[in-house]
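All protein chains but one are shown at their positions in the complex.
Think of it as A and B in the order they're written, each chain with its own count starting at 1.
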Amino acid sequence: MVGDGVTLLQSLILILVAAAGWAVVTTRNPARQAMTYGFYGLTLAVLFLTFHAPGVALSQALVSGVAVPLLLLFAIGRVRKDDHG
Amino acid sequence: MAERVRIATFLVALGVVGGGLGWAMLDLPPVDATAADYGLRMIDIAVEQRQTANAVAAVLFDLRLMDTLGEVFALFAGAVSVQMLLREMEQEHTTTPDDRVGDRPVAATSDAMRIAAARLVAPAALIGIAIIVRGHLSVGGGFQGGVLVAAAAVLVYVAGRYRQMTRLLPHQVLDAGETVGAAGFAGVALVGVVVTGALGANYLPTGALGSLLSAGTIPVLSVLVGLEATAAVALIVAEYARQALQVEGDVE
Partner (left out) sequence: MTAVAGALPYVVAAFLLCAGWYGMATSRNLLHLVTCLSVLHSSTYLLLLGVGYRAEGTAPIYDDVPVGTPGVDPVVQALAVTDIVVGAAVLALLLALVMQVHKRHGTIDPQALRGMDG
């Protein structure tokens, strides 16, 4: 029952996820951050696939690859509009 | 200066908490060291008693239905709250939708992008609907499919047609869809009390594993959640788009 558990591939993707998460946090420009966040979400989705969780991967890819960056960009648009206008 | 002190204090605290947390994590039983009997039992029940190939859907829409009921209402409340928070204030005015942000027109989408987006609308919507309807058979379910159908509507916007998007998704229809989805979900769960005496009990015939009409109430609930998720996500996105493209004016 006790095994290695995490494979080399999973370890590599885990490290990629950690790096992408750090990149999201340290990206201070919100518009660019929306893009790094989308990438971070997709790395998480790939990770979930390797953890045998395709359903979770699908919702993660759709939510953080599409929905969240979209909402962020619209919110940035609303906030910027008043700054310039 | 105060800012620096604040961040320094925070970093010390983060070091203590994060270090402790990391140390505690290393002390956990390693991944894969423990067999989760509860999870294995759930798979057996899902496949043998509920004739549901997708054990995750069986957990979501049957075995642990109460969690999902809470989730559906959280989504419902989220969409309603976003609309309430962003309702037009006295100082604001809504302009005609013209795909402009402030004085600047939105950067024109390239033709290739428009055509690709327009071509993708129908397939995305169809795949989304398939994911919803086949929730008990294969990967996904109401939530995933619902987000995908809503994303298909957004592709209409990427195809350069903000006005068409708003006309395609009138608020009244989305509001109705959201209400029917959430109320229907609760209703199907409540009927279980009448039929079997337990909230959320699966009281429809379970059929044969792998056929479209099987798994009892699970596909019904998946479709209702799909409706709810589509409507909620579309409502939120439409409200955000209206804020970014149509509403102007500040309180200051």
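Assume contacts are C-beta pairs under 8 Å (C-beta built on N, C-alpha and C of every residue); 3 or more make two chains touch, one makes a residue touch a chain.
Predicted model, so just to flag it, every value in this text is computed and none were measured.
Considering the whole complex, the residue from B:A55, B:A117 or B:A241 that touches the absent chain is B:A55.
Listed by residue number, the positions of chain A touching the unshown chain are 3-7, 10-11, 14-15, 17-18, 21-22, 24-28, 30, 33-34, 37, 40-41, 44, 47-48, 51-56, 59-60, 63-64, 67-68, 71-72, 75-76, 78-79, 82. With the whole complex as reference, residues 3, 6-7, 10-11, 14, 17-18, 21-22, 25-26, 28, 30-33, 35-36, 38-40, 42-43, 46-48, 53-56, 58-60, 64, 67-68, 71, 74-75, 77-79, 81-82, 85-86, 89, 92, 137-139, 141, 143-144, 209-210, 229, 232, 236, 239-240, 243, 250-252 of chain B touch the missing chain.
Rule of thumb we're sticking to: only the chains that are shown with their structure count from here on.
Between chain A and chain B the centroid-to-centroid distance comes to 16 Å (mean Cα coordinates, whole Å).
Those residues of chain B lying in contact with chain A across their complex are 30-35, 54, 56-57, 101-104, 131, 139-141, 143-144, 147-148, 150-151, 154, 233, 236-237, 240-241, 243-245, 247-248, 250. Of all residues in chain A, those touching chain B in their complex are 1-6, 54-56, 58-59, 62-63, 66-67, 70-71, 73-75, 77-78, 80-82, 84-85.
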